[in-house]
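Complex shown without one protein chain; remaining protein chains in place.
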Amino acid sequence: MHVSISRRIQAICLAAGMALGLGSAPALSQAGLGGPVSLVVAYAPGGATDLMARTLSDPLSAALGETVLVENRPGGGTIVGTLSVLNAAPDGRTLLYGTNATLLNQILRDYENYDPVEDLTPVAVVATQPLAVIAHPSLPADTIEELVAHARANPGAVNFASSGNTSLQHIAGEMLGSVAEIDMLHIPYSGAGPALIDLLAGRADIMITSLVGVREHIESGALKLLATTGPERSPSDPDVPTVAEAGYPGFNAMSFQAVFGPRDLPDEIVAKLNEGLRELVTDELKASILQRGMVLEISSPEEMRAYLTEQRETFSRIISETGIVLQ
Amino acid sequence: MDAASVLLGNIALGLGTALQPENLFYCALGVFLGTLAGVIPGIGTLAAMSLLFPLTFHLGPTAALVMLAGIYYGTTYGGSTTSILLNLPGTPSASVTAIDGYPMAQTGRAGVALFMTTVASFVGASIGIMLMMIFSPAIVGIALQFGSTEYFSLMVLGLVVAATMSADSPLKGLSAIVVGILFGLVGLDIYTGAERFTFGVPSLFDGISIVALAMGLFGISEIIGSIRSGESRVAAIEKVSMRSMLPSRDDVRRSRWPLLRGAGVGSFFGTLPGTGGTIASFVSYAIEKRISREPERFGKGAIEGIMAPESSNNAADQTAFIPTMALGIPGTASMAMMLGVLMIHGLSPGPSLLGNQPALFWGLIMSFWIGNLLLLLINIPMIGLWVRLLNTPYNYLYPAILVFVCLGTYSVANNTIDIWFVILFGAIGYGARLLSYPMPPILLGFVLGPLIEEHFRRAMLYSRGDLTTFVTQPISATFLALSALVLMLSVAMWLIRTTRHAEKADGGTAGQ
Partner (left out) sequence: MRQVDSSSLIGGAIMIVAGAGVAIHAGTQLNLGTLQRMGPGLFPAVLGLMLATLGLLTVATAFGQARRAGRPEYGPALAVLGGLGVFALTIDRFGLLVAIPLLVIISSLASRRRRLVPLVVLTAGLCLAAWGIFVLGFNLPVRLLKWDP
């Protein structure tokens, strides 16, 4: 009895193995990519990037005709996930859902010398989001100009909180300090949540962060919004000036999310994936993502390459100017 | 009177929402999956939640939240099961339950232990929910009062209280804490980005996985130690009747106060974002041991030692929702996922959620209660099944455990490095066992150490290097004064004990 059940189990086990593991190896059709697609997120589940990737995975599955699974490969400040995609087979079935950190970490940490713009294959920028300079009401400044004047009068007195050392929030703060020639004390946190709590409590003075989840605190007066950080005014806050308008033209700190392919991903697969990403955009999805503060807009691969090159140039300049050096 | 009727109205509204068939179904699904994820070592809350996350797009926001929340607190329920039966903590916070739960199982009281932890979980969670309903706005105020200075002093208090957990050899206990802290420091320094003890391995930049550490130290070392002894001992055949599960009158008497104290401690820690259930269960265990008249029973199957931490971590799970829901700021990744669900449905989490979406808010809270009731119903009939697991011959049981440990740890980050860490910590744990070093303090140090450093350094940044900040801030000063008091008390007690021993010894010699 025992034996017969176990044999049957073994048979099922093996059959299943054939169906799932081996059967997926050869390409099935020309239309699809020949099997399930892993969309690698270089963070643990639950973060903003992960949630966005999971939001897109269902419509992307439909658009590509293949199951798209989100795979979390955290570690190394995104380097582990990035490398796992960089060195994957260039068949379009392993993709990276990357962010600013994909560029930043490589610049900061010359580990395993690779070039995130040249070596990874750009597929499409998916979403962008301007950040905002927000402050605790006790800070005697309602505009960037007043902030600069206050910080100049009290050098080193302004505490600026960020979601972490070398995060985009940190870099954006250093950028502001650098262009406005002010000296602020950077206080890193592990994540935006704890930093926001200290900002709400008034321990930190300012923070440059996404407006998601913060808007209500601004409306209630618990926090104040000084400026947004994009090249133009944010479509969601047209009345709020940008940092650039305050006399620092060219100031631009946007967070982005983008799909990257492995090294040497052939053009026709890039085109197919880009097409799939464009197909998933609906007005409804756009609106729901705008609610989360992000603008969903699929770029072409060429636009993405240009964008990445420009972003990297800015980041490198700020990093070398402000001397954010990792020991 | 007004407040009471408002509260009653809210409860009615919440019950009405939570009892709608759709919400009820997803609540049941959530708690069931949560229990499963808790029982399987390594599959944590996050893995289970991200599995069901895509489903939340197609559900209403209330059903989606109710389901994810069910997974969240269900995991904590399930986590204690394997701790008690196999010394294999399914979740990090359950490793405290193993200290006394596993000895209970070995002396044939697995049924009682499982039954009582289920009760403790339910009572702890209920108390947490109650506090959440009544004091929600006030508690948010408290959370905002806690800056790094206060956190640091609180952690010091936690460490001082817990340092006494291993009374056998205080030196070895303290060494274990320090070793744990050092393991906790592996990774990138959050203030400078410098690599510490990473040996250039990028997978180590984010630190050692707590799952790998707990699995290796407790589970693997236990298996190595019991392969030979486990085979020679005839499986402790337990009668699995309802009767054998029921606690004795003595058990109930001993459990009452630890249960309530645990819930209180847990509720407090839950409201502080980023501390969570693990610290809460350690602290409440340490408190029980410290105030017990017979501290020597702890670690050998004392029922107080499972009641306090279980009630504590479940209470913390519930009150952790307060800062998340009321401020719209997540304390943990699991909470971030729940806020993500709200945003997907176009609701902005924040202070006005309670006012704008009362049905959702109170529905969620009441669903916690229903979910906990469902957990009670799911778990009690399962106890018999679990206890029978112990009757499986050990030579078949342990390879199976190893398979689940491997898959569970691997699946956390899809990285084999975590399995290598299970191996490393298995070896360390086995060595510690042979040299009689206690293991729970290693885990406590691992959890608390990095937090202590983070908050100390941030407090120094804010105070511009002024150490007096810890005594000039009232909350922090209070915690430090309490720590000093606890320390002095324990030194005094130790002195009294040793002099008594000395007197006894003197008496003995005189008699010879």
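Residue numbering begins at 1 within each chain, and the chains themselves are lettered A and B in the order written.
Basically, contacts are C-beta pairs under 8 Å (C-beta built on N, C-alpha and C of every residue); 3 or more make two chains touch, one makes a residue touch a chain.
Remember, it's a predicted structure, so these values are computed and weren't measured experimentally.
Engineer: Going by the contact rule already stated, which one of B:Ile40, B:Ala302 or B:Ile378 would touch the omitted chain in the full complex?
Structural biologist: Answer from the full complex: B:Ile40 touches the omitted chain.
Engineer: With respect to the chain omitted from the figure, which of B:Gln20, B:Ser244 or B:Asn414 is a touching residue?
Structural biologist: B:Asn414
Engineer: Check each of B:Val6, B:Ile227 or B:Leu246 against the chain that is not shown and name the one that touches it.
Structural biologist: Counting the whole complex, the residue in contact with the absent chain is B:Ile227.
Engineer: Could you pull out which residues of subunit B are in touch with the chain that's been left out?
Structural biologist: Here the touching residues of subunit B are 36-37, 40, 43, 47-48, 51, 169, 171-172, 174-175, 178-179, 181-182, 185, 189, 191-192, 194, 196-197, 220, 223-225, 227-228, 231, 393-396, 398-400, 402-407, 410-411, 414, 416, 419-420, 422-423, 426-427, 430, 433-437, 449, 453, 456-457, 460-461, 464-465, 467.
Engineer: For subunit A, enumerate the residues touching the unshown chain of the complex.
Structural biologist: Counting over the whole complex, subunit A touches the hidden chain at residues 2-3, 6-7, 9-10, 12-14, 16-18, 20-22, 38, 69, 71, 327.
Note that only the chains that are shown with their structure count from here on.
Engineer: Please name which positions on subunit B make contact with subunit A in the complex.
Structural biologist: Within the complex, subunit B touches subunit A at residues 46-47, 49-50, 53-54, 57, 143-145, 147-148, 188-195, 200, 202-206, 273-274, 323, 327-334, 336-337, 339-340, 343-344, 346, 348-352, 413-415, 454, 458, 461-462.
Engineer: Write out the stretch or stretches of subunit A touching subunit B in their complex.
Structural biologist: 44-48, 50-51, 54-55, 57-58, 70-77, 79-80, 83, 108-109, 111-112, 159, 164-166, 185, 187-190, 193-194, 196-198, 200-201, 203, 212-213, 215-217, 220, 288, 291-292, 326-327
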